[in-house]
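Following: one structure in C-alpha cells, then a few remarks.
With one protein chain withheld, the remaining protein chains of the complex are depicted in position.
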Amino acid sequence: MLFFKSYLLPRIIQYIVVILIGTTVVFVVPRLMPTDPVQKTLELVALQGTYIDPEAVEKLRETLKELYGLKGTLFEQYIAFWKRLFKGDFGPSFAQFPTPVMDLIRISLPWTTVLLLLTTTLSWVIGNILGGLAGYFSNQRWARVLEGVAMVIRPVPYYIVALGLLIIFAFAFPIFPVGGGLSVGRELHLTLDLLLDIVRHAFLPALSLVLVGSSVWFMTMRLLVSNIVREDYVLYAQVGGISDREIVFRYTIRNALLPQITGLALSLGQIFSGALITEQVFAYPGLGTLLYNSVSRGDYNLLMGITLLSIIGIATGVLIIDLIYPLFDPRIRYR
Amino acid sequence: MTILKTENLKAYYITEIFGIKRTVKAVDGVSIDINNNEIFGIAGESGCGKSTLIKTLLGIVKPPLTVLDGDVNYSIGDKKFNILSLSPRELKNIRWEYISYIPQSSMSVLNPVRRIRDSFKSFINAHKKIEKKEFKNLVEEHLNALGLPIEVLNAYPHQLSGGMRQRVTIALATILKPKVIFADEPSTALDVVVQRGVIQLLKDIQKEQKNTIILVTHDMAIHANICDRIAIMYAGKIIEEAKTEEIFKNPLHPYTKYLIGSLPKIGDKSYRVSAPGSPPPLSNLPPGCSFHPRCPYVTERCRKEIPSLVEARDGHKVACFLVSKEV
Partner (left out) sequence: MFSAIKDLLKYDKRFTFGFSVMTLMIFLAILSFFSPYDPKVWNVVPRDMPPSLKHLLGTTSMGQDVFWLATYAIRNSLLLSVIAVIISRVIAILLGLITGYKGGFLDRFLMTINDSFVILPLLPILILIASVIKGALNINNLGILLGIFGWAWDARVLRSQILSLREREFTYTAKLSGMKTLSIIIKEYLPFIIPLIMATAMNNMLWVIGMEVTLAILGLSSLEIPTLGTMIHWSVNSQSLLLGIWWWILTPVFICILLFISLYMLSVSISEFLDPRTRLQRIEVMKG
C-alpha cells in the first residue's frame, strides 16, 4: 500500500500531467496562428483553377471547420479535441486531403519504432558497460582514450553527427546509400534480400544514433561509477578480496544502473527528438521524415497528429520504465 | 606470543591540490606489539589517526596515503609476512582467512541492492571454493553461533535495524574464522543498549575462536569493558600503552588522565574536566610534544623536543618528559 502511495501514484499523476500539458500546448498553439487554416485551404482549392460557386464554398468552409476541429467556442473545441484524441482520430491530412493523418502515421510508425527501440537499447547497454568499466579502471590508458572519444562525440547534436557520417560514408566513400529506407522500386516481399536492403539503409541512421547515445550514457555512467567506487560497500568488498570482475558488475555497474534507468526515462523525449532529426537527414521513411514533409507542405493537421502521438508515446514509455524500475531496486520493492 | 609488530611506522597523506602541497601526518612513528589471543584497544579523540593506523595495519594503502617508513610484520602460526610488501594477490589470500576487518561505517558496507546471502556468497567465494550445501551449513552454523536468526540471509540491508546490520557485518567479517580481527569504532553509530550487545558479541567471538581483536574506539568505557591492553593515540603517535587495569588505575600521561577523567563512575557526582582546547590538525602539528599547547604541566623542554615512548614500569610505556624524568 505504501508502495502504491509513495511510488506508483506520483508516477501515474506525472503521466497524466505530461499528457495534459503536452496536448494542451498542441491545442492552443495553432489557434494563435495569424492565418486561418480553413481560409488557406480554400485559397489552395481556388488556386487549382476550377470554379466553385459561393454556396458550395460556404458548405466546404463548414465541413473544413468541422474537420479541423474549429467549430464552436474555444472550450467546445477543446472538449471535441479530447474526444477525437480518445478515438485516435487526428483528422485528415491537409496536403494529402482527405487521407486521415492516422493512416500516414501508421505507415511511418513501425520504421521509427524499430529504429528507436533498437538504437536506444543498444546505446544504453554499450554506453553503460563501457562507461562502467572506464569509471572503475579510470587510471588505465584505454579508459582515458575511450573517455576522450566519448567526450568529443557527446556534445555534438544528432544532426551534425548524422551529416558527418553521411558526408564520410555516402559521399566521400560511398559504402552506404545516401538515404531512404529501401532501394527504389523494390517490392515488399519478405525475403532475406529485402531484409538486408533494409539493414543497409538503416545502418547509417542507426550508427549515428548509437554513437551519440552511447557517448551520452558513457559520460554519465563513468561519473556515477567513479563516485560509487568511493562508497563504503565497494571499498569493503575490495578489502575483502572480491575479484575486480565481480565488483565491477555486481557492485558498481549494478548499482549505477539504477540512476541510469531513471535517466533513460527522463531523456526518452530527447532521444526521440534526436531520432526524428536523424531520420530527416537520411530521408529514412519514419516519423521524422513525415514530420519534415508536413512542415515543408504546411500540413498542420499532420504536424499536430505526429506531435500528439509523440507526446503520448514518450509519456507511456516513461511510465513503463518507471513501472519496471522497482524490479531492479529492492529498496522500493520492499519498504 | 607476538602476532603483529610494527616499528616506527609512518603513514602520511600527501596531496597536491592546484599546486598547494599538503602533508597530513596521520601515523607518525608508531611502534606496537600485539599478542596472540588478546583484545588490544586503541583509544583517542577523533582525528588522531586511529583509522589510518588501522588501514595501514590492514595493508589498505592507496594514494594519497603513503607509507614512508616502517614494516607491519605478522606472524600467524607459521606464516610470517610484512603486509606492506605483499602483492595484491597475496593480500587477497591473507584477508578474511587470516586477517579480517569490521569497518567504522558498517551501516553502509553492505551493498544496498543485494541480499545478505549474496554478500556472504561473494566474500566466501573470493577465498574458498565450496559447494552450495557446504556454504549453507557454514553460514547457518556461524549465524547460529553468533545468535543471529537465519532469516537475515534473505533480507536486504535496508530491511534490517542498525544493530542487526552491525551484527551481520561482524558475522561477515568473521565467517572464515580469522586469527586477527580489526574493529574500527564498531559500535559508535548505535544506541547505547545495542552497543552493549555488539561489544558482547565481539567478546564472545574472541573467547570462542581464541583470536586477536584490535579494537579502535574513542569510547573509554568500552575499552575498560573488554580490552586486555590499551594504547592511547594522540596526533598520530602512541603516547601511552599498558594493561587495561594499570592504565585506569595509574594513568601517567596528562592526556590519558583527562581521557579517563571524562569517564563517568557510579556514585561520583563531581564535575568532569576534559582536556582544554581541541586536538591539533594533523597537517600542522605544533613543534615538540604535540600535546604541549593543551598540557597544564608544560615545560620549556616540551615545546622543543618530542618525547619518545619509553617503558616507565613493567609493561607500561609512556611518552612524556614528566614521567621519563621520574624514572
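By letter and in written order, the chains are A and B; residue numbering begins at 1 in each of them.
Heads up, the rule we're going with is that a contact is a pair of C-beta atoms (placed from the backbone, for glycine too) under 8 Å apart; a residue touches a chain by one contact, two chains touch by 3 or more.
Computed from a prediction, not measured in an experiment: that's the story for all the values here.
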| item | value |
| --- | --- |
| Candidates A:2, A:32 or A:190 - the one touching the absent chain | A:32 |
| Touch with the omitted chain, as defined above, among A:64, A:115 or A:268 | A:268 |
| Option from A:133, A:211, A:261 or A:318 whose C-beta touches the chain left out | A:318 |
| Residues from chain A at the interface with the omitted partner, ascending | 10, 13-14, 17-18, 21-22, 25-26, 29-30, 32-34, 138-139, 151-152, 154-157, 159-160, 163-164, 167, 171, 223, 226-227, 230, 265-266, 268-270, 272-273, 276-277, 280, 291-292, 295-296, 298, 300, 303-304, 306-307, 310-311, 314-315, 318 |
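Quick note on the criterion: only the chains that are shown with their structure count from here on.
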| item | value |
| --- | --- |
| Parts of chain B lying in touch with chain A, wherever the complex brings them together | 58, 60, 91-93, 95-96, 101, 103, 105, 108-115, 118, 122-123, 126-127, 156, 158-159 |
| Sites on chain A touched by chain B in the complex | 231-233, 235-237, 239-243, 246, 250-251, 254-255, 258, 328-331, 334 |
